[in-house]
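Of the protein chains in this complex, all but one are displayed in their positions.
Order of writing sets the labels: A, B and C. Residues in every chain begin at 1.
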Amino acid sequence: MPKRSFASDNNAGVHPEIIDALKDANEGHVVAYGDDPFTARAVKTFEKHFGKGIAVFFVFGGTGANVLGLKAITNPYNAVICAETAHINVDECGAPEKFTGCKLLSVRTPDGKLRIEDIKPFLHGVGFEHHVQPRVISVSQATEMGTVYTKKELKTLARFAHDNNMLLHVDGARIANAAVSLNATLKEITVDSGVDVLSFGGAKNGMMYGEAVVFFDKKLATEFKYIRKQGMHLPSKMRFISAQFEALLSGDLWRRSATHANRMARVLATELAKLPQIKVTQPVESNGVFAEIPEKYVPVLQKKYFFYVWNEETSECRFMSSFDTTEDDIRDFVELVRKTVK
Amino acid sequence: MPKRSFASDNNAGVHPEIIDALKDANEGHVVAYGDDPFTARAVKTFEKHFGKGIAVFFVFGGTGANVLGLKAITNPYNAVICAETAHINVDECGAPEKFTGCKLLSVRTPDGKLRIEDIKPFLHGVGFEHHVQPRVISVSQATEMGTVYTKKELKTLARFAHDNNMLLHVDGARIANAAVSLNATLKEITVDSGVDVLSFGGAKNGMMYGEAVVFFDKKLATEFKYIRKQGMHLPSKMRFISAQFEALLSGDLWRRSATHANRMARVLATELAKLPQIKVTQPVESNGVFAEIPEKYVPVLQKKYFFYVWNEETSECRFMSSFDTTEDDIRDFVELVRKTVK
Amino acid sequence: MPKRSFASDNNAGVHPEIIDALKDANEGHVVAYGDDPFTARAVKTFEKHFGKGIAVFFVFGGTGANVLGLKAITNPYNAVICAETAHINVDECGAPEKFTGCKLLSVRTPDGKLRIEDIKPFLHGVGFEHHVQPRVISVSQATEMGTVYTKKELKTLARFAHDNNMLLHVDGARIANAAVSLNATLKEITVDSGVDVLSFGGAKNGMMYGEAVVFFDKKLATEFKYIRKQGMHLPSKMRFISAQFEALLSGDLWRRSATHANRMARVLATELAKLPQIKVTQPVESNGVFAEIPEKYVPVLQKKYFFYVWNEETSECRFMSSFDTTEDDIRDFVELVRKTVK
Partner (left out) sequence: MPKRSFASDNNAGVHPEIIDALKDANEGHVVAYGDDPFTARAVKTFEKHFGKGIAVFFVFGGTGANVLGLKAITNPYNAVICAETAHINVDECGAPEKFTGCKLLSVRTPDGKLRIEDIKPFLHGVGFEHHVQPRVISVSQATEMGTVYTKKELKTLARFAHDNNMLLHVDGARIANAAVSLNATLKEITVDSGVDVLSFGGAKNGMMYGEAVVFFDKKLATEFKYIRKQGMHLPSKMRFISAQFEALLSGDLWRRSATHANRMARVLATELAKLPQIKVTQPVESNGVFAEIPEKYVPVLQKKYFFYVWNEETSECRFMSSFDTTEDDIRDFVELVRKTVK
């Protein structure tokens, strides 16, 4: 197997600058569970990006970040509206339902992006006790289909949410990729666009582990420290997550890595699109490429490169790039595809 | 503040050999979520310690390990019997109740250790649908009071559990300290003593993060992979937990570190016991020292050394040693105490 | 307002024979919570209908019956597959998700009936820990759209369920109406058709309160008594539910009432269909009539008769008949409709 594949941005390792930060943080004793100078510094760095007035909490991983963030802003009789393809809907083994008690109301979309027309029908039962009460619109940015919401689209969703007594939650496992894609700051595509709660992704952007839950209105987070602990996501040696975030966000590492990954995805898509047997199915707006590959070739390719078939019916496959993908990786893979489909 | 304190074994950093292992694991791509060679190797290492036939799963942290391990062997109408001082009972913000639905039936003990006489009264309601149904006896080894169950005590509890349709769960956040204390192998004090499920602690023994849930009967773990994912504790870049466990357990690092920490606790206790104003309250059998310090001195000491008051009523304080505690640390601290209480 | 409307079969009162049974049961003391002769007798009566080897439990209401029955046969990481219109999906305010922890996977259908083609795509993720694991197919019989599964359709679903490690659950809030519609016994359309668990409806068939959860394989019910109690559905004065079921099922009351209600629905549909402005939208197979009424007339009619608009987009309205609906009721109502739409 090659050293690098396109199965997932989670298959990559850790950026060397992050490894260095971990080593540097390993000095002496600090209070556990977050009351330490590393965490204080990392929180300040988040404030530099997103503005004062936020509340930010670090957790172990992405499913925890999503589920606990949603828990903080819902009651169990609420509903969370999301795209059918949302990570919370299909890839968290029912963790949101189990921990929040909420129903997820999902919408079939062509591109992983919610539109307010999709959401309106769910509002018929507001105030009617037999129906779950929609409280959150949750979008993924970038989406699981590699697409990206524009700032305008986010604002429209946020306004609609707020006009209807709902909040806008963003699963930002790939928020860095989205910011780069939109040539925007992190602030512009979150708090400035009306987002209320954000899962800020670390692992898919080169960290070893660790995600952040960011509340853009501190009042939403008053009790979050209890939710995080009861949610089994209060890391004891917190400093090591904080130090990673500091390394990622105090300079431009987050942006460099995301820019590179996005560019690699575009290159891969461009190359695949040259093969007539292969159909790129989604606009490549972040670090994912979706392409239909004739079914018979898939197992042949998977012998050499591990990747996921996204849609068994259409033989649509997913390819993800990461901070460490190289042009050589792409050339080798495309060469194999070319040979195979001939 | 000194570089090292006695507040918690979580305040220490990471053992340098663990840091090296993390660096070494950061090479190329591997499949995420545990289907990687690092994890396969770490699982084999657990099997070397505990025997074939186990099922072992890595999770992010200790609360997750306890709660998810308990979830795997209970239904929500079950009860878990534990000591009042158990971490699951007092230090997990109700996570066990929230995620398992079970009631915890707690027993007041002098030393953090459960005895079958404490447990018997809870069995009156077995079969009576109005009462929760006891299903698990959960003990901490070493206990939160720094004491250690002997192999015989464990066997007695295990036999009693099994005779009464219950299972024996061990919160082994400090299982290494207990093994060292008993001069036993890990196997002798777990599977050989009748333990059914173990939370194997990493962080308190020098890892950065990561714990393991070990099932000594594979059948108990059939569905655990879903419980772990739905429980928000499936790490994406799993290899970095696996590599730490491999470093800890493939040689004698786990034993070296625990031996040192236990010895430092004994030294500290010996020194404190020399001060007539101070009363060491628990046998020092692992890496914790409990001592009553007259209330008025506590804030004075806490200005220089962060530590926890364990019992406000008696001014009993807790001091923990770790793999990196030095004799100098102890000398400096005891010196301060001596001066303060004079 | 007229004494009887068509809003819901829950708006009717209690059949006089049921009231008599309640009075008769009110004699002396009996042990609470079900260990009484009334309950023993009612259980026997269920066995007469469904055969020996069943386990039957009485609960307060229909949502409880559905949710607790599902809880008995699922783990929280499981999924329950149902029609989008299912009561469990839209009319229980998320109770199934909250209490079972499971995700509901819903299918859009034209007539409220599931088909195996709808279910198959959900099986792609079986064994994959990121996805919820389908464990139950839940159908409503009769459906919320007034349609009825044939025995053959049920058998097909049951076989498919069992072939795929799933169970077939029936929400039988209107099971009597379905049996009458199919000219079948209760046994033929449940256990003989492969159904595993049944919510047997009492209230919609003329009882005051009380539903039954029937397990056709006793092994599925081993622990149900605890689930019922923890699920807040163990009635203290159980005998009064049991006496009602005895009155309903020991003779032909259940069948008489359902036969009448079904007939009244057909009469109503026939009359409404004569009006060219009105379109009956579903086959009338039980006691519900669905009809599109031009939007402007709806509020006019609702001034005199309370009923529900089922689909705001199409102005489809629902009309339910019950054991006490009379031909006069229908004539009066249809007369009003006729005058209004002219």
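Basically, a residue touches a chain if its C-beta (ideal position, glycine included) is under 8 Å from a C-beta of that chain, and two chains touch if they have at least 3 such contacts.
Model, not experiment: these values are computed from the prediction.
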Inset, instruction - Using the touch definition up top, pick the residue from B:C93, B:L249, B:V289 or B:C317 that touches the left-out chain. - result: B:C93
Inset, instruction - Among C:K103, C:H233 or C:R318, choose the residue that contacts the chain missing from this document, as touch is defined above. - result: C:H233
Legend entry - In subunit C, positions touching the absent partner: 2-5, 7-8, 10-14, 16, 19, 22-23, 25-33, 60-64, 67-68, 92-95, 98-99, 203, 208-209, 226, 229-237, 240, 306
Inset, instruction - Please give every residue of subunit A in contact with the chain that is not shown. - result: 33, 75-77, 101, 129-130, 133, 223, 225-230, 234
Inset, instruction - Provide the residue numbers of subunit B that touch the chain removed from this figure. - result: 76-79, 90-94, 97-98, 101-104, 121, 124-125, 129-132, 312-313
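In this section, only the chains that are shown with their structure count from here on.
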Inset, instruction - Compute the centre of every chain as the mean of its C-alpha atoms, then state which one is farthest from the centre of subunit C. - result: B
Legend entry - Distance from subunit C to subunit B - Cα centre to Cα centre, in angstrom: 50
Inset, instruction - Please report how many Å separate the Cα centroid of subunit A from that of subunit C, as a whole number. - result: 41
Inset, instruction - Quick one: which residues in subunit A touch 2 or more of the other chains? - result: 92-94, 98
